[in-house]
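The following block contains the structure, expressed as structure tokens.
The complex appears here minus one protein chain, its other protein chains still in place.
For clarity, chains are labelled A, B, C and D in written order, and residue numbers in each chain start from 1.
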């Protein structure tokens, strides 16, 4: 089977600055990759490339059988991303946001309330416009969207940031569930203590390239499925 | 000496919703308080109240000898805050941003470059408009501003979020330095492992009030100065 | 005392307006030139007076009182808002009655007369204030913003007034101002006219007070609500 | 495509209903523009009546730029735009949906403004059918072009200032043709009006087709 994610010598420019300077990466379906690295190493840029949101300047990229250079649209449909900013509508409530997003993604919107509930958004909070929610609550809604949508490639940019202790554990559970279900997960992190245990592979980035790849702490059970 | 921070039964409304539902708090100059609590507990709201950015609906508040209800302007001048969003100008470079902010705060702008350097912003990054920087780099610039400005009350909203391992340690150092210099520090956190060791007092919030106050892990050296 | 005054104000205002209408419609004679149309004189000028002078002055003064730190209180904010809201109604009624009157007298619904133009401009200013008021914000923030907006608008009123008057007179259009009315006024008509001013001013004040009371009622409920809300908020922390 | 269009139009109109921006901000603005024109041109009734059709369309144009800005603002931050791209909505559907929502608002706007010029500028309408066709076709053209250009400008941090410069020159044909067609519908010049109407129709068709075709590649890049 072809790998779920394949990058070779991928270069991405922002303006004239190469945010990615030749990344090689290969992941199978069902694997969990955690990306570490100093600030400005290019982790967010890598996720955005994998999501098909920025064009590849040179090098090669294939995500879930689609080429990144000319089939980015197909890539995007199958990818779910939780960025530094969740990107939902401030004027709509979490419920309405999920309803819209799930219908747009052609997923049964019935899964929305359950997912919100699971991520700890219920009652009053689920009825408050997103703009009024706290930082952590917004991220929870973003997580709930992923959880209800179940994309084939999960891209999580510092998924633990802003979440409280209870929800942090949930992130681990959701990632494990997704990987067991055959999805590929790429997460960045600045907290190796919590992130490495959930990874099959740990990549360390610096200066726009991957400088080291080691194996993570995920129990073998995960590997078997992949 | 009067306490640096004194709140009694402080209530703050956002719209009709009580984000703070009666907070009691007392801190001396030179003390470090770490605030823990679930998402939506009211940590950010507490910091914004202490900064004089939101009006007190009922209860009493005194910050550095100024009443929060009618002297908020004086409070604001003496407070430095690092929020979820740093709030500097995206069009200006870190250098220019610090230069403007320090001059506005009537501090010698000469301290800017040193502080940036210390927070790991130098060379190319210091010359790139803020809007192009990575999440962690932006927070570093925010930290550098505090570090150069040396306010009397530091308010840090999840100071460790988005920072890489090296800079995380720097946060602890800066807080310790500020406290030794007589400043009061209030920091929120979702990572007790890193935050509690730097605290004199740890307050746990839930549902808009402080439900528990314990002492933190800061060595007694800190206490003596206060 | 205040209460009884307010209770009295309503019936008195309504009774006076009714009296004015009866006098205007049935007792006073029709005009030689304008016929029964002249009866609008017992409504329209009074409406205009209330809309432009009473409402704007009230909004301006209340806003000033709000901004002045010593007298700051949400009461003034609410009063100003009520004055503007009711003022908009009166302004629109002025425009409508004026247009209805203008159609037979001038042959057009509208003419670029100084008074008409400034009325329209002030109506838009009122609308701007209401638009600002609808912007979601903290009540105190909103109160301050709106007070400043009302004050700026109020300061603009004389400037608008003079510029529009000069604008119009310099380029005299084909306007028939109502000077032809003055000679036809006789005793009873004058009294009815005077009555209309008093009646509509009282009506305005009463409506403002009612509007204000509705808002304070909301507010009063809010106080009760606040206790509940505080309790509910504190419970959020309890482990589920 | 139609399903996505409905979804997007529903979202835009729902946010509009909640915030009432069009009602409280854009409509008063449109009326205000009419007043300002009168100030600029002086109170002479004759001059105003003659230029009424042009002023009507100018007011529509400026207000529609404002409405387009609101329509972009609904998309929110760059992060929101990215999320929409990741959801895999059909770009043609997004375009149609946003254009539809804008079209509804523009028609409401035109009705109010028409009332305004009839009252304020003393014009009377001879050919109702022509008027109706002019307004509808123009609204289609305006909304399609605005949404298309809105997507061009929407990514920029300076979109509040960029959008008017981009979109107004493109809308100039609507202004010219609309003015002529409206004049014709006031004085009752049928055949002349039809010619201008056909320009409006072509404009509307071209920008709707262009929008459906180009919205995808555009969003791709922004």
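To be clear about the criterion, a contact is a pair of C-beta atoms (placed from the backbone, for glycine too) under 8 Å apart; a residue touches a chain by one contact, two chains touch by 3 or more.
Note that the structure is a prediction, hence the values are computed from the model and not measured.
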Selected residue (touches chain absent from view) among C:137, C:210 or C:232: C:137
Option from C:164, C:193 or C:229 whose C-beta touches the chain left out: C:164
Of D:97, D:141, D:164 or D:211, the residue in touch with the unshown chain: D:164
Selected from C:8, C:152 or C:217 as touching the chain missing from the view: C:152
Chain not shown, touching residues in subunit D: 19, 21, 24-26, 28-29, 32-33, 35-37, 39-42, 47, 50-51, 54-55, 57-58, 61-62, 66, 69-70, 73, 157-158, 160-162, 164-165, 168-169, 172, 175-176, 179
Contact set of subunit C toward the excluded chain (per top definition): 67, 121, 124-125, 127-128, 131-132, 135, 137-138, 140-141, 143-145, 148-149, 151-153, 155-156, 159-160, 162-164, 166-167, 170
Residues belonging to subunit B that touch the chain removed from view: 51, 53, 72-73, 76-77, 79-81, 83-92, 96, 100-101, 103-106, 129
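In the analysis below, only the chains that are shown with their structure count from here on.
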Intercentroid distance (Cα basis), subunit D paired with subunit A, Å: 39
Computed distance of Cα centres, subunit C from subunit A, in Å: 57
Centre distance in Å when subunit B and subunit C are each reduced to the mean of their C-alpha atoms: 48
Numbers and ranges of subunit C residues touching at least 2 other chains: none
Shared-contact residues (touching 2 or more other chains) in subunit D: none
